[in-house]
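Only a portion of the chains appears, each positioned as in the full assembly.
Chain lettering (A, B and C) follows the sequence in which the chains are written, and residue indices restart at 1 in each chain.
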Amino acid sequence: MSSLQGFTVPRTATGRASITQPPPWHYVGDFLVVDYWADPDAVLAVLPEGLEPHPDAGRCAAVCADWQSCSEGGEELLDPVRSHYREYFIVINALLDGEEVTTCPFIWVDQDFALARGWIQGFPKKLGEIWMTRTFGTSLTADPGLRPGARHGATCSANGRAMSDMTLTIEGESEGGPKHNDPPIVNMRYFPRLTAGRHDEPQVHELVRAVSRDREVSKVMTGPATLNLYPAPGEEHHTLAPVEVDRGYRLTFGYTVDDLEVVKDFA
Amino acid sequence: MSSLQGFTVPRTATGRASITQPPPWHYVGDFLVVDYWADPDAVLAVLPEGLEPHPDAGRCAAVCADWQSCSEGGEELLDPVRSHYREYFIVINALLDGEEVTTCPFIWVDQDFALARGWIQGFPKKLGEIWMTRTFGTSLTADPGLRPGARHGATCSANGRAMSDMTLTIEGESEGGPKHNDPPIVNMRYFPRLTAGRHDEPQVHELVRAVSRDREVSKVMTGPATLNLYPAPGEEHHTLAPVEVDRGYRLTFGYTVDDLEVVKDFA
Amino acid sequence: MSSLQGFTVPRTATGRASITQPPPWHYVGDFLVVDYWADPDAVLAVLPEGLEPHPDAGRCAAVCADWQSCSEGGEELLDPVRSHYREYFIVINALLDGEEVTTCPFIWVDQDFALARGWIQGFPKKLGEIWMTRTFGTSLTADPGLRPGARHGATCSANGRAMSDMTLTIEGESEGGPKHNDPPIVNMRYFPRLTAGRHDEPQVHELVRAVSRDREVSKVMTGPATLNLYPAPGEEHHTLAPVEVDRGYRLTFGYTVDDLEVVKDFA
């Protein structure tokens, strides 16, 4: 009989058509991060089952990442339509058994393979369009670089509506990097049933802790930042709009993912 | 504690940000269908667990659909970026406990909400760009209409590569409609684990039979057809390229979906 | 020597690579139109050279069109990625030598061949994403149809920002159709110089009157409408936001274009 292969659908005799190749997944990307605080009640309203509120109520970060990724062997790097993607997300801060963690309530990404990997990791990814200022290592007018005074921006839209934008004006190097985005990330994997009468009984519903290895981070630049979250039909991220903005950060970062720790199973 | 709502991620206090609203899902669309036969070995190579080969080995259909859909209340119809989508797929014919069925090994769709609904129904959806000739009910040169001699085409691409194209030249009305796409559809729902050592132990792996209601179909036009399936990196649908093409069909069809029957659970 | 062919760039030995094939261009499309009035000063501020203000100051219409088009022979109809496009535009009303005319200050379109044809006709086209509710001739829930009570919507975005949206609730058939979009359209063709010191001396700068033939229009449905125009970076159409909305219209229309009348040359 059949023995179809593939880490995800579509599954075939070889597995090569899978929407994403099997782990390990190797990543590198440029990041803009804005540490901020939202309305504490709005943060509570998206806190997943199994997590406790953070004592610094309302603590959040907004993150834009311009990624390049590949599976083992790296063949996607030569075919960049299958390795590039950009994403934009919010994390809220919380506690898991007393430990500081982050969790991601809203995220947009611009490629299907990244959406699939996200769902598998517990990131609630939708499709969007994400843009982020780049640097090129030159002194040209069109290259802001990472020097003091350099200004960087990022935007996210979905369905032709603005979701969010952020800016950073670099003042200098940061010693510690972003604080609100620093704790380990714990997400909720969720996959529903369609069988009549069981729409509220998900088949997958488990709190998971991200696991990664082979991490490398560049030096981190920091400075004053702005952040806006906009309302739109079918979206709720704007409930996490900033009431206070801390600092912004620009860095390059990467790692490898081929594991995930299940913390609690609710299914 | 938290009690997040939503049929899918992202889940919130209200559920309004879910990538797709809960069933029922109401659909209407224009269709081009080409009945054909592929290499029987290639069809066998994508036959899911739990299905037996069809006695008419190699029997397939290619389908392009230009959809409009909504959830209960229909608010998406007023905001067509959230109701329109186009999809392009292949079905192979098979047997389930001796009954003729179809199953979908490859499918592309151009919106995230449709990709999510597809995964939940067992359609192995990837993102693509799909185009299909339209009619407008006029006698204008740019409107081929449904008259004898009218020519219709559809194309599907993904990652900037051609996946498939089809054409139909209408001869007249069909009495029975497409044959290779007619049997009930049985798909495989599949959602993997990322936990190290368990990448081959999917959490969701079940054969499911589509259930629908409130179906309506227009009269069906038919005539000679062409079909091409093209190879591309990371794709395998071209293994199902036609060795013989039967007829093409043009119809309008719709239904409502809010149920799914689990046939066999492999998880 | 060389004798390159082609109605537009890129020009080659055969002309087949031209971004748009030569006229005649045959069109058919579905339309949503909203007649309205903007701030008269804002309308004056975008009135082109050579036109006089309309006595009904501020008279405008917003139009969404879901087009299918082809050149002579109609080969694009079989390859719909080269025949479909959607556009969204504003017209203001004006006078030309005492005659009522319309002129288009802002327009977005979603395909390059349509952008090129637009520039050649004097439409100041930018790229955008446009969506419009469809009908399918069924009684299905997802098909609003053209019956009284049916609600239709359209949206336009550019650069991931909302430009405009409109809705229509059909009450019944209209006798005369849209009024603010009815007069002949007169646009400004404009193509600048890049030579230093001559950036303000356009090479093409002429008022042109659209010419068409072989027109066909469906019956027209009408009812109350809504219209919003939104501000966005690098855009100014929101200056024409409605101060009063008249009626909305839904129709199907088509024609053939292969001529253009030059009214005044400013170059």
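Going forward, a contact is a pair of C-beta atoms (placed from the backbone, for glycine too) under 8 Å apart; a residue touches a chain by one contact, two chains touch by 3 or more.
For clarity, every value in this text was computed on a predicted model and none was experimentally measured.
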One sequence, 3 chains in place; the complete complex in the file has a copy number of 4
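In this text, only the chains that are shown with their structure count from here on.
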Taking each chain's centre as the mean of its CA atoms, the one lying farthest from the centre of subunit B is chain C
Could you give the separation in Å between the centres of subunit A and subunit C, each centre being the mean of its C-alpha atoms?
39
Could you tell me which residues belong to subunit B and also touch two or more other chains?
79, 81
The residues of subunit A that touch subunit B in their complex are 1-4, 7-14, 16-17, 19, 22-23, 44-49, 51, 79, 81-82, 105-107, 111-112, 115, 119-121, 124-127, 159-160, 188, 190-196, 199, 203-204, 208, 211, 233-237, 239, 257-262
Help me check something: in the complex, which residues belonging to subunit B touch subunit C?
26-30, 68-70, 74, 77-81, 83-84, 129, 131-134, 136-144, 151-155, 165, 167, 214, 216, 218, 252, 254-256
Residue set of subunit C touching subunit A in the complex reads 129, 131, 155-157, 160-162
